[in-house]
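Take a look at this one; I'll ask things after.
Of the protein chains in this complex, all but one are displayed in their positions.
Letters are used for the chains, namely A and B, taken in the order the chains are written, and counting of residues starts over at 1 for each.
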Amino acid sequence: MKDIFFPKRMWRPRPELKRSYEVVIVGGGSHGLATAYYLAKRHGIRDVCILEKSYIGSGASGRNTTIIRSNYRTPEGAAFYGESVRLYEKLSSELNFNLMFSQHGHLTLAHSDRAMITMQERAEVNKLLGINSSVIGVDRISELCPPLDLTDRPAYPIMGALYHPPGGIIRHDAVVWGFARAADWFGVEIHPNTEVTGFERSGDRVTAVETTRGRVECGQVVSATAGWSSLVGGLAGVRLPITTHILQAFVTEPVKPFLDVVIVSSQLHVYVSQTDRGEFLIGAEIEPYTTYKSTGTLSFLEVSAAHAIDLFPQLERTRVLRTWTGLCDLSPDYSPILGKTEIDNFHVSTGWGTYGFKAAPIVGVTLAELVATGKTPDLIAPFALDRFHTDTLVSELAAAAVSH
Amino acid sequence: MRLEPRSGERIDRSKPVSFSFAGWKVAGFEGDTLGSAAFAAGKRVFSRSFKYHRPRGLLCCSGHCPNCLMTVDGVPNVRVCTEPIREGAVVEGQNVRWSLDFDFMSVTDKVGGPFTPVGFYYRTFIRPRRLWPFYEKFLRSAAGLGELDEHAGYSRRYDTEHRKARVLVVGGGPAGRAAALAAAASGDGVVLVDEDASLNGMQLDGVEVLAPARALGIWEGGLVPVDAGTVLYRFRAARIIVATGAIEQPLVFPGNDLIGVMLPGGVRRLVNDFSIKPGNRAIVVAADDEGFEVADDLSEAGVAVPRVIDLRETRPRELVAQGGKGRVRRLVVDGESFDCDLLVASGGRQPAYSLLAQAGARIEFDSELGVFVPTELPSGVEAVGSVTGDGLGKVDPEPAYGGKGKCFVCVCEDVTTKDMKRAIAEGFDSIELAKRYTTTTMGPCQGKLCHLPSIRLYSKETRVYEAAIGTTTARPPWAPVELGLLAGRELTPARRTSMHWSHAEAGATIQWAGPWKRPYAYGEKPEDEVRAVHESLGVIDVSTLGKLFVEGPEAVALLERLYPNRFGDMKSGRIRYGVLTSDAGRIMDDGTIARLADDLYYVTTTSTGADAVTAWFEWWNAVWGYEAEIVNVTGAIAAVNLAGPQSRDALQRLTEADVSAEAFKYLDAQEIDVAGVPTLALRIGFVGELGYELHFPSPAGEYLWGQLVAEGARPFGLEPQRILRLEKGHVIVGQDTDSESNLYSAGMSWLPKLDKDDFVGKYALEHFAEREEKERLVGFTMEEDVLPAEGAQIVVEGFPAGRVTSARRSEAVGSVIGLAWVPTDRAKNGTRVEIRVDRLLRGARVTHGAFFDSAGQRMRS
Partner (left out) sequence: MSRAFLSPSRCDAGTLTSPLRRALEGANSAAVRDLSLEGVVEIRGDSDLVEVAEGEDLVRLSPQRGYIFTDGDPADVAERLRAGGVLAYDATGALAGMAIESEQVVRRLTDLDLDELPTSGPFAHVTAIVRRADDGWVEVYVQQEYGHYVAEAVVDALTGLDTSRGLTRGQTPDVSDPDGSPA
């Protein structure tokens, strides 16, 4: 609180790279920063640097639609994200930075009886794992979200929803800045405008990282580079089954808040929330084609606007203010790839699709543990890269048609 | 106050128009905007600012700034300075508690300052955590601008129109007009769009002029959507000429947001277009020539202009606007004070490059001009006029002038110089970080009036040249656009079978089933329809099944390689069940394959699978190059399933062909004539009773359906069909299986023929055949009469270990039956499993094979 009267630097400027670090983290997004923070805090490893090619939070961490939830379909996924939400709930206080986690609930709408089955399945899995999640009918939806059009006017009328009370939205930049400040406090070095250009290898180990600002030797490397992870992996000689796609979103001009819950419709490929600034934040499903080009499309705007109006007809004269795109790293089974690779000291966090931001704290905790102890924590064992060799996939696919 | 009639004014004084403004009745003239009429009537407070609730008045009068955002006839955030006047309009202030002139929330301006610096919300309300929801509620109630009518319906007022232009000119200023005329000289197809309503009706030889109409962006392929109010013109243009001009930039000095501080262009519009005397005593402070022309206009309008300050000649250290009640009263320049009620302040003009940047142009800082200009235009896109920097003089105002009082960089978001400096001091030292932290440029003006001032200030504070800082990303749309306009006409494709209206007219409950509209059931009781099929005769429309011809000398080779099972040994006139697997060995789709002739197969797919299967077949056929054609005839052919013990008799009554048990056996396919309609009849039994799938030309659908119903067949819908097939233990691909299911885990290990030559998925299936699957798809019978939800979990030691994919109460079986994935060690026939139903664990027995008529005598009879 006293910070508001006495401005303090959030993190220190770091003019030069050192010759070597115990851990080099590639990517200054929420995952990289969280990993650095937990390495320092829980394992006392402070000789850590973060190499970010642009500014911190410039990638998916600053472009996602800020939705937090844990009502996943697979027991593995639900347990993992459940832990993440629990960490997020305590994070403002832990980092002493208000992340503005607004837990007003998350509704995934069903417009078909098939979708109702999927919702039911997710609710049942969630309940058994202690996650607050249930299928509700139209009457209850109308209590939770009165502005929603629950009539049979829309082409796809709403039949029910999966209700997840702990779900909500958070200020995404604050998560990045909060982790960065805390990591910096422990002595972690954050180097923006530093792009990784290659890795030096010796046998099954990476010995040094080459960057646009020089070479650093490293004990271990963590790549948390989301949309670019297959490229960064490639530099180290690790092939990842990742395709990169764009995801688009837009916000409207601010209007007085009347929507507290997060509304997601898988069938309409749209999700809607209203930020604490009053803007409606509306996003879509990832585009089906692979690209690194971050120009958006007009058809995204048209289709998303149409579907947003299907849900909220009163938004028809609200204006789109700004659109943007972000890169998504997609794995074949829509579950993440987390942990070890065939290179002994090169670890990855990738394959997040549209779920990465929701997992930031738990990724930090588990990757830090892996780096510090050399052992893969049980929680992330199912997400090993190895599963594509043994064909033991963890399919979030049934739930994946937009599940923000 | 209006001036005497002047030449060139846009108002028609013979046509008065009145409306209500913040509760006051205001009169104006046709040709006015709501804003100009209110201003002429003496109204000065148009809005309250986002954070501090400071009173704000007209600033740019060109639809860019946030100062005149008001709620008009219930629509929030309308810029009244450009909104045409209309009789009876109701214009209200927004984001105010009480009234525009007296807003309780403005207390944040008076006392909130030290408590609410930039980013204060990140530092406060952290502990105790349980109180955050209450704080948040307060924060949220303070957020947002206008209020939306929560209960407003959908008006269907918008449409989209696709247009072509040889040359599309964006911007109707002198440069744009000249470019349009030049283009028109060499042919037609020239269109000029401009957002200014006053250009409506402008005559340009050979040019179609659209106004008010605003180009929203330039996308690949020369796609330019143009907002024309209720129609979105989606232009495709071979040549796009951008003539969007330049936007006047505010000066940053204390008090720069007071009412009466205006941009020169706004003042000139009030005077010249609407004949309004905007004040009595004006001071002009400007950094370029354009700003000074306003002085002449003002003098001519009878406004005293005692002082014009040219910032190129004098460089004051201190420049402060002071006022009372939110209105400017004087300007203090280095200690010297000038009384005024109008302060025209201009920080030069910034090229309006957004469209070009979004089209792919590079934006560079021109240190000669002191502004950002577009370079490296993408092909097909040109720029003319001041958007290129042409005609702009060098401007180099101080990023911020000193003095006491709030000094705004971004009026939309109430970001002050102090906020920016603080952000930089805290470490938000890249322009993107500073933008995200302070929210400068993120408001309704989209950076049009604050981007350059922010960068100027940032440059000075961090001692980094503007050129090195660069711009923040230009993001479409160029101006805020209504969601409804983007959405356009409401169009949701729906597939209907050729018998659809027979079902609708028979009172069926119609539901979506994938892309199709299908009957769920025909009455309240689906079980009655089930009973009819078991006991007598039913008929269901299965036209939605995907239907493919695979024809050619190598058709059989193609199918052999696509499916894991065998087709080469199948005789003409016979049918076989087939399951398609992906190259990873997962189940994709299923259906029947009938051999109609040596080189002709008729393949059916699931209702949602037709397009995917066709694409899959064509893909592989292109890879392998077989001499075989794949023709999707799904729509050409209607199909019904006539099922029940009486189906043979009923069919016999409608055909001269012999359909006796001997002549037409189970799994036979025959071409017969049914009631005058040429029909392919397939004897198969998805619902477990004697039955025939009849395939025939779709335009005969309604007719033949009527004939069958007249023969006593009771129509049945999807729900009874689901019960019937479940009684037989038949799997629905996509419901009982998911993207990970394979033939072994789904209990169809008999189907793949691994001794065949290579086929799609063989490698994976060989692997599955050898390994132990983790889970299996099995039937189950509930021990009690409780119905688990589809999606219910099989529970082992408190954890989810499997799931129910189908469950129904079956009269014929006499219990609740279903299909479920269970752990392999619990998949044996008769094993007890526990299913969570309504919070309780309920017992069920694993049941292999069909629940009903397990020997299949009925369908083979």
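Quick note on the criterion: a contact is a pair of C-beta atoms (placed from the backbone, for glycine too) under 8 Å apart; a residue touches a chain by one contact, two chains touch by 3 or more.
Because the structure is predicted, anything quoted here is derived from the model rather than measured.
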Check your understanding: Among the chains present, which touch the one that was left out?
Key -> B
Review point. Which listed residue (B:212, B:347, B:564 or B:715) would be found touching the missing chain in the intact complex?
Key: B:212
Exercise for review: Specify the residue from the set B:84, B:645, B:712 or B:856 that touches the hidden chain.
Suggested key: B:84
**Study point:** Among B:105, B:181, B:202 or B:231, the residue in touch with the chain that has been omitted
**Key:** B:231
Exercise for review: For the chain that's not shown, point to the residue among B:680, B:827 or B:859 touching it.
Suggested key: B:680
Study note, to complete from the structure: Among B:127, B:162, B:832 or B:848, contact with the omitted chain is made only by B:162
**Study point:** Missing-partner contacts on chain B, residue numbers
**Key:** 72, 78, 83-84, 86, 155-164, 197, 200, 208, 210, 212-213, 228-231, 233-234, 236, 489, 491-498, 500-501, 516, 543, 549, 551-552, 596-597, 600, 629, 631, 633-638, 671, 675-680, 695-704
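One rule holds for everything that comes next: only the chains that are shown with their structure count from here on.
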Practice item. Can you check how far apart chain A and chain B are, centre to centre, with Cα atoms defining each centre and the answer in Å? Key: 21
Check your understanding: Taking the complex as given, what residues does chain A use to touch chain B?
Key -> 1, 3-5, 7-13, 54-58, 62, 75, 89-90, 92-93, 96-98, 100-103, 111-114, 116-125, 127-129, 135, 146-147, 149, 153, 155-156, 171, 173-174, 177-178, 192, 252-258, 260, 275-278, 295-298, 301-302, 305-306, 308-309, 313-324, 333, 391-393, 395, 397-398
Exercise for review: Sort out for me which residues of chain B touch chain A in the complex.
Suggested key: 50, 75-77, 95, 114-117, 120-127, 129, 132-133, 136, 139-141, 143-155, 158, 160, 217, 219-220, 223, 225, 234, 358, 360, 422, 425-430, 432-433, 436-437, 439, 442, 444, 446, 473, 475-477, 480-484, 486-488, 490, 492, 494, 511-513, 584, 734-735, 738-740, 764, 767, 774, 789-793, 795, 798-800, 803, 805, 836
